[in-house]
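Missing here: one protein chain of the complex. Every other protein chain is in place.
What follows is subunit A.
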Amino acid sequence: MVSKRKERTVIVGGGHAAGALLTALLQKKYQHEVVLVGNEPHPPYHRPPLSKNYLTGDVDQESLYLKPRSVYENAGHQLRLGVRVEQIDRDSSTISLSDQSRLQYDRLVLATGSHLRHLNAPGADLNGIHYLHDIADSEVLREQLVAGKRLVVVGGGYIGLEVAASANKKGVNVTVLEAAERLMQRVTGPEISAFLYDKHRGAGVDVRLNTAVTGFEAGDQGHVAGVTLADGSTVPADIVLVSIGIIPETALAKDAGLPCDNGIIVDEFTRTEDPAILAIGDCTRHRNLFFEKMQRLESVANAVDQARTAAATLMGEEKPYDSVPWFWSNQYDVRLQMVGLSQNHDQRVVRGTPEDKGFAVFYLREGCVIAVDAVNLPLAFLVGKTLVQQRRTINPELIEDPDTELKSLVNGRLQS
């Protein structure tokens, strides 16, 4: 054979999706040269602990890493960390990097994740106003979480609530301000919202719903002293965390002329419009075979599953992405596991009660289970996963009936 340059696959971004892709490629013994270019100084890591046990100081930095860096490198993959990809030139199949170098690619995988939505309000630049997205953010915030201080969390989504729970554990006085009429409104139903509300209030967190933030009040030396509300009042604060969502990171793709619309548009094989370029994880909006629509998801499960699909696509296998979305969140002793997307349900059935050790909400649409949110009840989560996957129609009375075993709802294959 003529010695020709080995084909090169470049991964842009070094987050969860990128890490899962490296793993899948090394397990599949992918023969191309693989180079990952990531902006952060760390190898791919788990972000979920950043608002949970890394924030409370219960685990160390190394335990966040998906794998030690050496594992990828021993498999021949290169990691160029702390380097940003500035531009993609599709005509010459090269990317320009922040260290002024250029890199040619045969296949390119965009795994650029997201950036944080910022609150544009008077005083938003004051010191002491934090955001949480990466290891550095979590470490800065952790230093501030000292017992007796006052933390105001703007946004009652899952990250805001996890931080509230972690800070509460540290003895910080926490207030959560949520503009909507209930917590986690975007992702869960009223029963779980109410349960979490009671849980946080019970722990001593001051949760305020229907509360719109208008700005921040300055104290000494440009440090934040309070959060101002639409009703004219002020909530005093030593520390503020703004947690109001993310925006998919599509700038590179957009500049390169790839179709983007609330995410880089990909098909069920993670392919963009350009056959040489794939995209995976939080940055994408994908054709979801399961929901038969375009869908953007922000979760580890989606990042990992899309990464595995991309690995198959790169290997020339046709393995479409058709997983049912799932998610988890930990707050205090509450382990919340969610499967499916509940938004379009027309009926909710509750299994157990919040007073029980565990309970779950089943979301139905036209009699079919489309999602389940389980609190400290993993069995309901897993049963739900099967029911959603199989688009199972189920008699709601059976779900409610404590004498019907949860497992019996899925008669068939998965039952042991």
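Keep this in mind: contacts are C-beta pairs under 8 Å (C-beta built on N, C-alpha and C of every residue); 3 or more make two chains touch, one makes a residue touch a chain; residues count from 1.
Assume contacts and distances are computed from a predicted model.
**Q** One chain of this complex is not shown here; going by its UniProt record, which of these names is it: "Phenylalanine--tRNA ligase alpha subunit", "Amino acid ABC transporter permease", "Cytochrome ubiquinol oxidase subunit I" or "2Fe-2S iron-sulfur cluster binding domain-containing protein"?
**A** "2Fe-2S iron-sulfur cluster binding domain-containing protein"
**Q** Check each of A:Arg8, A:His32 or A:His46 against the chain that is not shown and name the one that touches it.
**A** Within the whole complex, the residue contacting the unshown chain is A:His46.
**Q** Decide which residue listed in A:Thr9, A:Thr23 or A:Ser138 touches the omitted chain of the complex.
**A** A:Thr23
**Q** Which of A:Pro122, A:Gly204 or A:Pro378 touches the chain that is not shown?
**A** Final answer for the missing-chain contact: A:Pro378.
**Q** From the list A:Ala301, A:Met315 or A:Val350, pick the residue that touches the absent chain.
**A** Spelled out, the listed residue whose C-beta touches the missing chain is A:Ala301.
**Q** List the subunit A residues touching the unshown chain?
**A** Listed in rising order, the touching residues are 23, 26-27, 46, 48-49, 63, 66-68, 71, 75, 300-301, 304, 328, 330, 335, 337, 376-379, 382-383, 386, 407, 413-414, 416.
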